[in-house]
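Heads up, one of the protein chains got dropped from this complex, but the rest are sitting where they should.
Chains: A and B, in written order; residue numbering restarts at 1 for each.
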Amino acid sequence: MNRLRFWCLAPATTLLAVLFLVPILIIAAYSLLSRGPYGGVMPPWTLENYTRLADPLYLSILWRTSLYSLAATAVCLLAGFPLAWFISRSGPRKSLFLALVIVPFWTSFLVRTYAWMFLLRDTGLINSTLQSLGLIHQPLPLLYTPFAVIVGLVYGYLPFMILPIYATLEKLDPSLLEASADLGARPITTMFQIVIPLARPGMLAGGVLVFISCLGAYLTPDLLGGGKTIMIGNLVQNQFTAARDWPFGAALSLLLMAVVMAMLMPVLRREKDGLL
Amino acid sequence: MSRWLSLYAVAAYAFLHLPLAVLAVFSFNSSRVTAWESFSFTWYRAAFTDPQLSEATVNSFLIGAAATILATAIGTLCAYALWKRGSLPITSTLYLSMVTPEIVLGIALLALYQWMFRYLGLQLGLHTVILAHVMFCTAYVVTVVAARLRSIDASLEEAALDLGATDWQAFHRVTLPQLVPAIVSAALLVFITSFDDFVITSLVAGVDSETLPMVIYAMARKGFNPAVNAISTMIVLGLGVLILLSSRLERKP
Partner (left out) sequence: MNRRLFLMGLAGLAGCTRNTTARLNVFNWSEYVAPETIPGFEREFNVRVRYGVYESAEEMLARLMSGNSGWDVVFPPNYFIQPMVQLGLLASLDHSQLDHLNTLDPRFRKPHWDPDLRYGIPYMWGATGILHQSNIQPPFHAWADLWAPRVRNRITMLDDPSEVLGASLKSLGFSLNSQNPAELARAKDHAALQKPLLRAYVNEIVRDQLVAGELMAAQVWRSTAMRAIESAGPRLTFVYPREGYPLYADSIAVLKESKRRTIAHAFINYLTRPKVAARVSEVKLESTCNALARALLPATLRDHPVLYPDDATLDRGEWFAPLSGEAQKLRDRLWTEIKSS
């Protein structure tokens, strides 16, 4: 058995070691070097990039990023749970309804974000519809607001919430619901006493997936937020592009990865099998 | 089922599909500006006759196909081995590879390639993009296949071994067939992820490896471009057919 296991693991471990661990070690080394004048890195070795992380400016960006991500995760949970419930109860057409959740995500993320710019702008579909219905006279400022950023994040990552919740709801034994109804519980009571507690693992997994994805987002705040707020993803991106400060970018990335892992750990420990 | 829930589902699906439907509708607009003028195939013609687009499409399919085959094979074997006996270092590395921001992976891989290639006399190209995609897609395959493995009865393999099957036969004849639906959906996930990736690809791409998202990105940055809408519409329809076929496949026992 052990030989087969060894040969099954060999390709994956080689791949991860050469193309993931070594590059991450390179990034870790970069984070300890100094900024080259035109990008890249050069000696001397220094801890300066890490001391810079403690700057209130960067901490406030991390804080704001967490708030946005939390808001988007909450909206995803509230919006995603009923839909997952609907799909899991929809009988033979389940796989069609599930596919309909996934289909929009084959369009490139950029194009999906542009679709929202198209809807939210002053002369966009939403404003022009409201205006022609006579509900408003001036276009509502929708695009380039925190609202637009949250909408974009929710739209971008909603399936990450729906799919795991659906997976747990589908495994739910229907006889539990029947028993609850037979014992005289109202549907709402059944929902809160039975369904939601049993769907907890899915909600947790979905929440973590959405939150993590939001933490790293940078196109959404740029395009839908009009670049007026920055999230940690923009800061990282900017270090590797316009600012050409690779060492600081590397330190920021490691911080971001550490935050994400720290969040993931309790969830993994709680779920015996984890997501894997 | 309560009527409210159905109503909500309609609204939720509208939220998911309306933005893209609007994009699709406007891909048939004759004018470049955002107001509707008249129905036309201008932008589809533009998309089809652009040599850069067709080359990028071929590249994207090549990369997607190669990455799908490799990542699915490697990931499935890995999931199987971890199912036999878990390994904390490998599992955590897989997690780590999933949560690392794309820009960081891209820069890190670029740095690695540049260092290695300087001594080997190699250049960036299709192969470097494929390797990068295999790397970040393998973890997804492991996740999907492992989820399926957990619901499989391990005693079946043991029975096969007791009856004299070799390890390989037990895997190949008993477990693998049960994994087919999971492997298919994992492969699909890899293909879609690879086909859509922009950040990492644009960093490790070389002379001959421009992909569709790179071209779309360059076009879309300049503003609303109905040709981009046309390409996106075709991609959604094309991949839609693909998933319908695969879901047919999955439903078979």
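Worth a mention:
The working rule: contacts are C-beta pairs under 8 Å (C-beta built on N, C-alpha and C of every residue); 3 or more make two chains touch, one makes a residue touch a chain.
Bear in mind the structure is a predicted one, so any value in this text is a computation, not a measurement.
Taking every chain of the complex into account, the omitted one touches A, B. Of the listed residues B:Ser30, B:Gln52 or B:Thr166, the one in contact with the hidden chain in the full complex is B:Gln52.
Residues of chain B that touch the chain left out of the display are 32-34, 52, 55, 58-59, 61-62, 65-66, 107, 110, 114-115, 117-118, 121-126, 202-203, 205-208, 210, 214, 217-219, 221-224. In the full complex, chain A contacts the hidden chain through residues 35-40, 57-58, 60-61, 64, 117, 121-123, 139, 141, 143-144, 222-223, 225-230, 234-235, 238-245.
Criterion: only the chains that are shown with their structure count from here on.
Centroids of chain A and chain B (each the mean of its C-alpha atoms) stand 17 Å apart.
Contact residues of chain B toward chain A in the complex are 1-2, 5-6, 8-9, 12-13, 15-20, 22-23, 26, 34-35, 73-75, 77-82, 84-85, 87, 90-91, 93-97, 99-105, 107-109, 111-112, 115, 131-132, 134-135, 138, 142-143, 146-147, 150, 167-168, 171, 192, 195-196, 198, 213, 216-217, 220, 224, 228-229, 232, 235-236, 239-240, 243-244, 247, 250-251.
Chain A makes touch with chain B in their complex at residues 1, 3-9, 11-13, 15-16, 19-24, 26-27, 30, 79, 82-83, 85-86, 89-90, 95, 97, 99-112, 114-116, 118-119, 123-125, 155, 158, 167, 187, 212, 216, 218, 233, 236-237, 240, 246, 249-250, 253, 256-257, 260-261, 264, 268, 273-276.
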